[in-house]
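Here it is, the structure in full.
Excluded from the complex is one protein chain; the other protein chains are retained at their positions.
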Amino acid sequence: MAIKVLLFAQLAELMNAKELVVENISSTNELIGVLEQQYPVFKGAAYVVAVEKDIINANTKLNDFSTVALLPPFSGG
Amino acid sequence: MAIKVLLFAQLAELMNAKELVVENISSTNELIGVLEQQYPVFKGAAYVVAVEKDIINANTKLNDFSTVALLPPFSGG
Amino acid sequence: MSEKIKNIFIRGAISPAFIADGIQKHQSKTSIGGHSIFLGQVRADILNEKKVAAIEYTAYEEMALEKMHLIREYIFQKYPLTCLHIYHSLGIVEVGEICLFVFTSSAHRKAAIDACEETVERLKLELPVWGKELFTDDSHQWKINK
Partner (left out) sequence: MSEKIKNIFIRGAISPAFIADGIQKHQSKTSIGGHSIFLGQVRADILNEKKVAAIEYTAYEEMALEKMHLIREYIFQKYPLTCLHIYHSLGIVEVGEICLFVFTSSAHRKAAIDACEETVERLKLELPVWGKELFTDDSHQWKINK
């Protein structure tokens, strides 16, 4: 189970990375738990979660090669 | 008492003139009465009346050299 | 904003290059965050089986400029605008060409957007300007605004 995690804006800057690959993860809640434990910057960070480009509002099951994006508040335009 | 009457759009076309000078007139109602009597095209024509560039809503006294404009429905833009 | 009365009338169509020039000139005004633009374009309407080829605009120019000045003052009082520019064609404007250009600018978008719309609505109602629809068969009809 390898999950691709895309990071943008503040999160990419704080992590100094645009992409992480995380192993052995089966849901978005599990992913967030692991990230917050490993990287304190995720605690208290403002972002929404998108799975395969759709924003989710509840815990979502992940498959092998799922792409999860962590999206800070949008500020386009 | 010479009143300058400005005509625009349909009215200028129907009258084949952009300007009339009418003598011996002391109010807008009197002017309109005289025009309707002399030129049947004014009867039933749709227009508003402006005296010195201000649209009037009631009979208005005219002075020598007053400028009265007869304005068909606007269709700019 | 008690400026002197500005001319708004342009002979013939308003060109895209003129609009671009207007936009370009605002790039030095760095307090602006948003521009709203309305463009009126002459439509190839079909009326009683006749097709519009062009519109010929005339105006009671002195009165129109005075009324436009009052609308400008009202709009500047109502909305926090940086700029408001209005251009209207006189004479012949062919189908597909632009006859009206309203351009508002403000720090935040809402003021520019609302002011642009209200300016367009008001000038269509209040300016003594007339459009004569010239048909392809050389006949014509006086335009009626909805």
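By letter and in written order, the chains are A, B and C; residue numbering begins at 1 in each of them.
By definition in this document, a residue touches a chain if its C-beta (ideal position, glycine included) is under 8 Å from a C-beta of that chain, and two chains touch if they have at least 3 such contacts.
No experiment lies behind these values; they were computed from the predicted model shown.
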Displayed chains that the missing one touches are A, C
The one of A:V22, A:V41 or A:L71 in touch with the missing chain is A:L71
Missing-chain contacts on chain A, rising order, are 6, 8-10, 50, 53, 69, 71-77
For chain C, residues touching the missing partner are 16-17, 19-21, 23-24, 26-44, 95-98, 105, 107-109, 113, 116-117, 120, 146
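In the analysis below, only the chains that are shown with their structure count from here on.
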Between chain A and chain B, the Cα-mean centres are separated in Å by 74
Distance in whole angstrom between the CA centres of chain B and chain C is 27
Per the C-alpha means, the centres of chain A and chain C lie apart by a whole-Å value of 49
Check: chain C positions touching at least 2 other chains come out as none
Shared-interface residues of chain A (touching two or more other chains) are none
